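Structure incoming, see below.
Then we have subunit A:
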Amino acid sequence: MSTVHLSAITKQFGKVTAVEDLDLLIKEGEFFTFLGPSGCGKTTTLRMVAGFYYPTKGVVKFNDRVMTTVPPEKRNTGMVFQNYALFPHMTVFENVAFGLKVRKMSKEETKKRVEDVLRKVRLDQYAERQVSQLSGGQQQRVALARALVIEPDILLLDEPLSNLDARLRDEMRAEILRLQKEYKITTIYVTHDQVEALTMSDRIAVFNSGKCQQVGTPTEIYNEPVNDFVAEFIGETNLLGVSEAGLGENHRLYHVGALGSKVKVNNTSLNVAGYTENDELRLSVRPEAIEVSAQPVAGENVFPGKVKLVQFTGAAVHTYVEMNDRLTVVGTALNQGPSTYLKEGAEVYVRLPEDQIRIVPKAGV
Partner candidate 1 sequence: MMLNAEKRRTLVLLIPVVLILTGYVLYPTLRTAYESFLHNGVPSFQNYEDFFGSKAKANLQALWNSVWISLLSVLFSALIGVPLAYIFNRYEFPGRRFFSNIAIMPIVLPSLVGVMAFMFLYGEAGLIPNAIKDLLNLSEVPFKIGGISGILIVHAYTMYPYFYMTTASALSNLDLSLEEAASNLGANRFKVFWQVTFPLLTPGFVAASLLVFMVSMASFSAPFLLAGGFRVLSLQIYFSKINGDLEMAATQSVILSIVSIAFLLFMRWYQGRKDYRMASKGIGAHRSEVNNPMLKWTMVTLGVFAVIILLLPHATLLILSLVPEGTWTWQTYPAVFNLENYKMLFDTPYIWEPVRNSLIMAVIACFGVFVFGIFTSYALVKRNFIGKNLLDILVMIPWALPATVIGMNLILAFNSPNPFSFGQILVGTFWILPLAYFIRFLPLVVRSTNAVLEQLDDSIEEAAQNLGAKWFYTFRKVVIPIIMPGVLSGTLLAFVQAVGEFPTSVLLYTIGNRPISIEIMNQLRMFNIGQAAAYGMIQVALIAVVMFISSRFLGVKAEKSLG
Partner candidate 2 sequence: MAGSGGGEEEDASGTPSDDGGGEADKSGDLEEKVVIYSPHGSDILGDFKQRFEEEYGIKMEFLDMGSQEILDRIRSEKNNTQADVWWGAPQVNFDQAKDEGLLAEYKPSYADALDDMYYDEDWMWTGTSMTPEVIMYNNKEISEEEAPKDWDDLIDPKWQDELIIRYPLASGTMRTIYSAMIYRTYKDTEDTKEGYEWLEKLDNNTKEYSANPELMYNQLAKGVGSLTVWNMPDAVMLAEEKGYPFGYVLPASGTPVLTEGIAIVKDAPHLKAAEAFYEFVNTPEAAKLLAEKYYRIPTRDDVTDLPEWITEAEDDIKPMDIDWALFQEKSDEWMDHWDNQIKNAEKETGE
């Protein structure tokens, strides 16, 4: 029930700069996700919000209160640590009850709420176990329960579901979202699971090497990445180096070096990101947008190729098509049973739909 405002935050460890000049405004009750490669500064940022690190430069505000150096226990945030940080000398119940005991809640009320949350994370039978006797995923759920049970103003979740199986993860996601909406808890979420990020978040910030690349809603981030880093990092994509080659009425032409030919792209802001003259350009096309077909297909941007590999991933099937010795593209189709898979080595036609291509600049370093 707070906004979180980070302005011009920099954090250095000795000579290492973990976070650089970060500006973020997270709205009240928002579910906000940090995405980014390993070591890009997500945990560090979270810890500055929680109060375990003080920024080297910059200000942290909750609502309008400056919190930069307020000690952690006065911030009423609930955090799930990347390494869980469970209290080894306590049982599961005691771990979860800790925050309530601190808040001087009555015995019965504590018991009720702890049992309640343990049921939600499917650990009600484990209440009396020592935490060292739990499996990895069970420990992670204890950490989650411990942060949820205090119904904090701000919830900080550092990869809270990374050790859970898909089904349980679904349930936990639903539970977190339910609580979050119910109590309007401002939530900052760190995850490496893109589906998780895309389905749960109100907004997402994409980090790279301590810098924020883009902030936006999931569809914005996915469909309208501002640069090739975001395009490539979120979801699968085929990235091809291109250069401008002409302007049509409703479309633009780009020359694709690796294909040795031109590609037509709709001239909308959805298909062409903002860029300047000096930028190197990339063409990004998602595998699921690519049509791969054994028969010649009608339309623009059709190129022949040869199936190199067919990869089964459950719901989807990836088809790797070799266009020439310099270029392979991936297409994705839904899994409609083994009979529909293309054969490796088959000659195919690949279409890059002009309305689903996006031209982005190369990210600065």
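Definition applied: a residue touches a chain if its C-beta (ideal position, glycine included) is under 8 Å from a C-beta of that chain, and two chains touch if they have at least 3 such contacts; residues count from 1.
Keep in mind how these were chosen: all candidates are chains of the complex that A comes from, given by their letters.
Because the structure is a prediction, the values reported are computed rather than measured.
Novice: Check each candidate in turn (1 or 2) and state which touches subunit A within the complex.
Specialist: Result for subunit A: touching candidate is 1.
Novice: Could you pull out which subunit A residues touch candidate 1 in their complex?
Specialist: 50-52, 54, 68-73, 75-79, 81-89, 98-99, 101-103, 130-133, 136, 139-140, 146-147, 150
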